[in-house]
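Just dropping this structure here.
Complex shown without one protein chain; remaining protein chains in place.
What follows is subunit A.
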């Protein structure tokens, strides 16, 4: 059985058309029959072709007159409610395809702008973006920020619910735990801990972790509940600005 894509137009080649008609007619009647059997419903099909003056007819149990009779006995409105011809049927399919296309385009646009957002976070220029891109990007950033605020709120709530001793670190639950701050021990992220202090789960390779040992040191300094940091407020153990540069390179090489 060939699986070439068939163009949706009248087949001009006579023999090809006749062969297609035979095959597809057989397949169509099979499908009607299956539908009737599987769903236990009544149905019929009438097929007129240029090859035969008599139509080919099929009906589920009791014959075609029975089904046609059932149909004609229904009120006209019921008959026509779900009635279609080629034109209306194709229009329905076009409308549906349009809907699916728009949705897919919208999803793709969001995915695309998400990539742009991540690239911009690592320094890619915004110069090539159109006004529309910038608008969409701004919207997307807002959506993400909303979710982040919400999540931070959730984690802080959990932190407050915990015991006082563990309160300040309880919030940072995700990921592996870490018992010490020295560089060598930092590599053993799977070690169980014997006190409450935890560090956030960083899925970073060894190099990055080495570079951030000063950062880990900072984690052990006495802190208030919310351990977030913006660029300027962070308490650097070394206390000088040159480490801003180190920091930015470390996180986003």
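In the analysis below, a residue touches a chain if its C-beta (ideal position, glycine included) is under 8 Å from a C-beta of that chain, and two chains touch if they have at least 3 such contacts; residues count from 1.
Basically, contacts and distances are computed from a predicted model.
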Name of the absent chain as recorded in UniProt (options "Protein phosphatase PTC7 homolog", "Agamous-like mads-box protein agl62", "Protein-serine/threonine kinase" or "Chromatin accessibility complex protein 1"): "Agamous-like mads-box protein agl62"
On subunit A, residues whose C-beta touches the chain left out of the figure: 6-11, 17-18, 20-21, 24-25, 27-28, 31-32, 34-35, 37-50, 53, 55, 57, 64, 67-68, 70-72, 74, 78-79, 81-87, 89-91, 93-94, 97-98, 100-101, 104-105, 107-108, 111-112, 114-115, 117-118, 120-127, 129-131, 134-135, 137-138, 141-142, 144-145, 147-149, 151-152, 155-156, 159, 171-175, 199-204, 226-231, 244-245, 247-249, 251-252
